[in-house]
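One protein chain is absent from this view; the other protein chains keep their places.
Let's look at chain A:
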Amino acid sequence: MNTEIHTNTSYQIEHLTFCKYVLRTPSKTISLSFPQMLELRRKINELTSYSSLNRIIDNENFVLLFVADKQHLIFLEIPQLLQLKEEIALIFHTPDTILV
């Protein structure tokens, strides 16, 4: 079974310091402050709603997205859009309390 991960097309978000995040795209690394992260989360959540995804698929099949206060423009196809949504969800995920 081929378990190779294609990292060249992947999008990753890392938390660096208290208020600094980094979005790694295949072509560039973008620094994000927390308010910029919140804005990215809002845009991605909006773009990945059922109706919005259908609209994208029925039309151009990609999105161009401004990030970090319009300092960067990123190109996302549907799989990348969904991957980014998961990455952001992970950052904002709240684990259930573990009772010891």
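Throughout what follows, a contact is a pair of C-beta atoms (placed from the backbone, for glycine too) under 8 Å apart; a residue touches a chain by one contact, two chains touch by 3 or more; residues count from 1.
Here is the rule we use: contacts and distances are computed from a predicted model.
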According to UniProt, what is the chain that's been left out of this complex called? Choose from "ATP-binding protein", "Ferritin", "Isoquinoline 1-oxidoreductase alpha subunit" or "Anti-sigma factor NepR domain-containing protein". "Ferritin"
Out of A:24, A:41 or A:85, which touches the unshown chain? A:41
Missing-chain contacts on chain A, rising order, are 15, 18-19, 34-35, 38-39, 41-42, 45, 91-95
